[in-house]
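Written below as structure tokens is the structure these notes are about.
Here the complex is missing one protein chain, while the rest keep their positions.
== chain A ==
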Amino acid sequence: MLTKEKQATALPKQATSISGAEAVILALLEEKVDTVFGYPGGAIMPVYDALFDYTDRLNHVLVRHEQGGIHAGQGYARASGKVGVVFATSGPGATNLVTGLADAQIDSTPLVCISGQVYAHLLGTDAFQEIDILNITTPVTKWNYQVANAEEIPDVLAKAFYIAKSGRPGPVLIDITKNAQLQQFEFSGYQPCQHIRSYRPKPVVRQEYILQAAELINQAQKPFILWGQGVMLGAAEKEFRAFVEKSGIPAAWTIMGAGALPSRHPQNVGMLGMHGNYGPNVLTNECDVLIAIGMRFDDRVTGRLDKYARQARIIHLDIDPTEIGKNVPVTVPVWGDCKETLPLLTELVEPRQHTAWLQQFRRYNEQEIEAVIQEELFPTSEEMTMGEVVQQLNELTGGDAIVVSDVGQHQMVACRYASLNHTRSNITSGGLGTMGFALPAAIGAKYGAPERTVVAVIGDGGFQMTLQELGTIMQSGADVKLLILNNRFLGMVRQWQELFHERRYSFVDIASPDFVKVADGYGISGKSVSKREELRGALQQMLSHQGSYLLEVMVTKENNVFPMVPQGCSVSEIRLS
């Protein structure tokens, strides 16, 4: 391997002439970035050249496709709570980021993506690998900016990090022309950004709304908490738990909020939405006060809006005021970061125990166990179910693993049944529903939380969308456990075709390669099991294996995920079969 003599890596203390590319690297170091995911190319070569001198301080993970790079950045950010950083070159490199940007935008994931761009004098000339990435990414970024002059780089990157992580987090793309990367300029140090005059990351908390909210909660007979990822984004898990426990109110979660309160907490009544639990969905239409915390009433959560919680008075806590009243009319809008608003509310709510009301959730849960859960987790059928795999995994990890799921039936099963003891343990593509997300996101999650076990639960369809990232695992040595639940179908589409298209299974029968052999080609150990008696041992082997491991479990072909709120139905019309 080629090596280059390491230069001194101390940051310049006074004005020094450096290149724009070096300024990029110094900015990342100042922002305490430890890992970057990326793929080099012509227009970002100067940045990669500068990186070569700093590899002792900045870890770079070479991915196999920019989409893999950005999903890895997302996994890193979601597991660590830090900003994910991604490098890509111009043209196709940059356009390959678009899916990940859209995913990060809708799931509020903090990212700073740096794309190379052609020389400034070539902009607009259809130069080789030139694309107008700023206009392409405008709808899918929180902010984006093009730099054509190196002198701007320190300030622009400082703004990028500030915007990405403050308020409601989101992805930022900084496009840097090649001349700006090569240009030498007088660098006089890096100032982190604390404020931008035309950007208000969080609204001012208004005490009158806290008072009104507390009053409603104290009068309520059947209050119900819905929480989302906002609790984790605000690092308000402790404050949230204090509120839940003092108020005694049952609480249910969106898939993005999973894990903010441990799965086994007595007031955690389960998952909301289309494939959520029976009780929380039905009782949404019975509660008298609905307290939504850091969630955005996505259509997968609400079902039909005109039949959603019409009887309830709604309190909505959110850092983004435009989310309040966007989909569901709200009685009390509590603007603000829930880390600030929750303690104010907890202070004012009376300590209560809603025992009888909680009991109602439990009764529905018993019905669900009998109709769905028992057979899903402890099947009597010959073939294995996705649920029993997740159940076995729970027993072996004790609920301590980070579970990264892809998109489809297995995602709903993983989110429903995975036992999560810790926050930031459920990483999935919630809003965009990006198949191919899990493998690269799991790699990123391992870098974001190296001390934790990371298990990626992936379907046979999604795995084939980004399986090139096995190469990244091979080269980087990321210890990721890959659990493929293979039902030889694009299962969720097949389920919909069964239920709503008269079993016309149009192009959902997907053939797959021998995944174990594919993994073997990348030097990754693996195994495929199709018999129940082999499952536990195989899972154990996967978890105890030193390094990454691929386990394929052949599960039943035509299993459906229930309960289900059919599209166009109210949440209380949730079906058990």
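Simple rule for what comes next: contacts are C-beta pairs under 8 Å (C-beta built on N, C-alpha and C of every residue); 3 or more make two chains touch, one makes a residue touch a chain; residues count from 1.
We adopt the following convention: contacts and distances are computed from a predicted model.
S.K.: Leaving aside the chains you can see, what is the UniProt protein name of the one that's missing? Options: "Cysteine desulfurase IscS", "Aspartyl/glutamyl-tRNA(Asn/Gln) amidotransferase subunit C", "acetolactate synthase" or "NADH-quinone oxidoreductase subunit K".
M.R.: From the listed options "Cysteine desulfurase IscS", "Aspartyl/glutamyl-tRNA(Asn/Gln) amidotransferase subunit C", "acetolactate synthase" or "NADH-quinone oxidoreductase subunit K", the omitted chain resolves to "acetolactate synthase".
S.K.: Which one, A:Asn179, A:Thr385 or A:Thr423, makes contact with the chain that was left out?
M.R.: Touches the omitted chain: A:Asn179.
S.K.: Just to verify: which one of A:Lys82, A:Lys246, A:Lys307 or A:Lys326 makes contact with the chain not shown?
M.R.: A:Lys326
S.K.: With the full complex in mind, choose from A:Asn149, A:Thr453, A:Gln541 or A:Ser572 the residue touching the hidden chain.
M.R.: Residue touching the absent chain, from the options given: A:Asn149.
S.K.: For chain A, which residues reach the chain that was dropped from this view?
M.R.: Contacting residues on chain A, toward the hidden partner: 119-124, 134-135, 138-139, 142-146, 148-149, 152, 163, 178-179, 196-199, 320-322, 325-326, 329-331.
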